[in-house]
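Structure, as structure tokens:
What you see is the complex with one protein chain gone and the rest in place.
We call the chains A and B, going by the order they appear; numbering starts again at 1 in every chain.
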Amino acid sequence: MVRRFCFILTLLMMVVCRPAFAADEVDSLINQLPHKTLRNITPLLDQIAGHKDEKVRFVLTEILNGDLYYLKSNRQVVSVRKSDSGDYKLTDVLSLSVLTQDGKPSIKKIRTSNRIRSHIRGLLAQIDLTHDSKAVRLAAVQEILENIDEDTVALIKKHQSNEQDSEIKELMATAVALYQLNEGAAKEKIAAVTALKESLQPEVRNAMQVQLNRLAEIEKTELTKDDRALQKALTSAVDSIKQKRKFYEFIENLFFGLSLGSVLLLAAIGLAITFGVMGVINMAHGEMIMLGAYTTYVIQQMFPQWIDYSLFIAIPAAFIVSGSVGILIERGVIRFLKGRPLETLLATFGISLILQQVVRSVFSPLNRTVAAPEWMSGSWQINPIFSLTFNRLYIILFALAVFFALLAFMKRSSLGLHVRAVAQNREMARALSVRSDRVDAITFGLGSGIAGIAGVVLSQLTNVGPNLGQSYIIDSFLVVVFGGVGNLWGTLVAAMSLGTINKFLEPVTGSVLATIIVLVGLVLFIQKRPKGLFPQKGRAAE
Amino acid sequence: MMNKAGSPLLAEDNISPDTRHGVILYVEDVSVSFDGFKALNDLSLYINDGELRCLIGANGAGKTTLMDVITGKTKPDVGNVSFGQQVNLLGMDETEIARAGIGRKFQKPTVFEMLTVFENLELSLKGDKGIWTNLFHKLSGEQKDKIDKILTTVGLKKECYQQAGALSHGQKQWLEIGMLLAAEPRLLLVDEPVAGMTGQETERTAELLTSLAGEHSVVVVEHDMAFVRSIARKVTVLHQGSVLAEGSMSEIQSNPEVVRVYLGEETGA
Partner (left out) sequence: MMLDKLKKLGSLPVVVGCLFISTLYVAICNLAFPEGSALHVSTYTVTLFGKYLCYALLALAVDLVWGYCGILSLGHGAFFALGGYAMGMYLMRQIGDRGVYGNPELPDFMVFLNWDSLPWYWAGTDSFIWTLFLVLAGPGLLAYIFGSMAFRSRVSGVYLSIMTQAMTYALLLAFFRNEMGFGGNNGLTDFKDILGFSLQSDTTRVVLFAVTATFLALGFALCHFIVNSKMGRVVTAIRDSENRVRFIGYKPEHYKVWIFVVSAMLAGVAGALYVPQVGIINPGEFSPLNSIEIVVWVAIGGRGSLYGAIIGALVVSYAKTRFTAIMPEAWLYALGGLFVLVTLLLPKGLAGFVPQLIEKYKQNKTDKKPQEVQS
């Protein structure tokens, strides 16, 4: 209902923008509709369809659906909707204004027949095929492809030569070939199969299967030579299409896996710094992620009118919020527990409980929804069976960007040098006048800040709640341990491979079992190689 | 054993006849590398039964790595290590090697800090190291006497019921030696026993180690050349992971090669 209303609204706007004289002409044509009978309506419809006006499409669709009426009193053409409560809603098709009336209005339907309806369908397709917008034309061809027949293929053929866009042209060729495959003689069919071999349209595969089934029903002895050639061509084409589909399915799983891996990477990489570089077990790491997610929520609440840009504010804000909380934790608690990893684990766990409760008290224990900006939604259609959703694509790119920025920071900046120096040999670094206390605080702040950024990303994927971080803490630890403590590249590889393994298992085993299998597998792996995929080497690692 | 004694390898070893009970430790052609760095390079070494041997060498010469290989902490890339003639140490882990009768004192004294001195020695006593026996284990009078004797030997009688963590560095060294004695190993590997000891303590250690030789075989790694001089009958010099020279202290000191790479450095420094 709402969608229809929106549609009508857009129509209204378009009508206003049109040059007045053209509109007048169309209006007068439409007004003639009540005067026509079944027998002589077709030419009028053709005339109406000849006009490039958005109103035309609306009227034709209404006739097709049997929703177009006229008032008996003044022959005003209206579109009629019956609401759930049994009331009638009448809309004037010319002005698109809703008419007020009392009781059951006195209206009469503009009658159609099957023949007229199919004629209208053709007219509509024609309108769409000559539309200025590429998307509309593409959709029209796609629709024809789905129920192709003699008339529609004729339409396609008619417009094929005028079409400039290569993508649409290709699709049109597919449609023509598909028709040939369905209806043509054996020789033509073979030609069609050759033309369609590369197509990934689901209709093509179905049609090929139909042909194969038809041939399979014929007795072997009665197959003509052409039939056999066709059979052979079809089998190989179906196989090749199947293979291609499999390939794209694989790529799709890989893509999902990588996007999950990116989330894991973002969640784990902060931990890789605090745990891997400082050797501090921060059980409150998950809560740093959660704080980042809530920061996003708060920023969206503060600037509801700028949802599209809110993420750009939220990322630095989350970094600062989580980072400063991290520094507070380091200065307030962790620095007193140096060299006592198990105690650190317990104390930070206590902190995580407190942070969760703070959020519960401030925001309520219920989940909050963070809106996704417009540019994050939608997808990139690469071919008929394969598309990449933008939000996952952006997340992968963003995670990689964060990773490489961090890597560059650690390798290139002097602060990064200090951090690595302290990580490798605290006493020596201190002797060389590195202020290890400050380095610790900054490192911890950095790790926590990145967790905050991970929270921003997570807020785009799931609801934001006080327990958001908790569900990621074990995964993050496993990623870090799997990759090898103190090795950022290891974290990258581990996150991506865990994500991918999970996504490839999921269709086979279901998501819960997949998680269990991955967990158990990791536990086994850690027992085989306690130092992870890329262990640190040398005596210092002992 | 007689066969081995007559082997050409032993002839090269040049052992004095009176301690000649055969060879207790064979280390043959052993190489260990860490990430391309060769810590041990084709090293061969034989320790005779009842011998007291000193290992010297600059830092990084491979002394500690050699100890690690013998006690099973590090597995060599190639080579052969056997205890006596027939016990292949490479197929055993640390525990099994310790049970077979090789005791080790670490460079950094490691005792069980939360246990008392007495308990430290009790755990080290030779005997069944299984779980169930220890669950119901009671010290026999004989064992108590033995601990008592060791306490006297290492001079920790007074500290008997103190927590080992409260001992001074030197006392910990002594306790660790005591733990070695309690285990009654056939072969003792002693890594820097006198580090952190006073002159008097050093002397006592020297005495103790010399008295142990004969009944046990002892390998001592030490940097303190005065100490080595005072106990050594035979010295092996390691350099860059292999044996550079072997012989009595005076032979070693007059060996020009050794003087150049090791003693020379020391006098230079």
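By definition in this document, a contact is a pair of C-beta atoms (placed from the backbone, for glycine too) under 8 Å apart; a residue touches a chain by one contact, two chains touch by 3 or more.
Please read all numbers here as calculations on a predicted model, not as lab measurements.
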Who does the absent chain touch among those shown?
A, B
Among A:Leu345, A:Leu388, A:Leu407 or A:Val434, which residue is in touch with the absent chain?
A:Leu345
Among B:Asp29, B:Asp77 or B:Glu94, which residue is in touch with the absent chain?
B:Glu94
So which of B:Thr71, B:Ser217, B:Thr236 or B:Asn255 would be touching the chain we can't see?
B:Thr71
On subunit A, residues whose C-beta touches the chain left out of the figure:
281, 333, 336-337, 341-347, 349-354, 356-357, 360-361, 474, 477-478, 481, 512-513, 515-516, 519-520, 522-524, 526-528, 530
Provide the residue numbers of subunit B that touch the chain removed from this figure.
71, 93-95, 98-99, 103-104, 106, 110-115, 119, 122-124, 129, 131, 134-137, 179, 183
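Here is the rule we use: only the chains that are shown with their structure count from here on.
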What's the distance between the Cα centroids of subunit A and subunit B, rounded to whole Å?
68
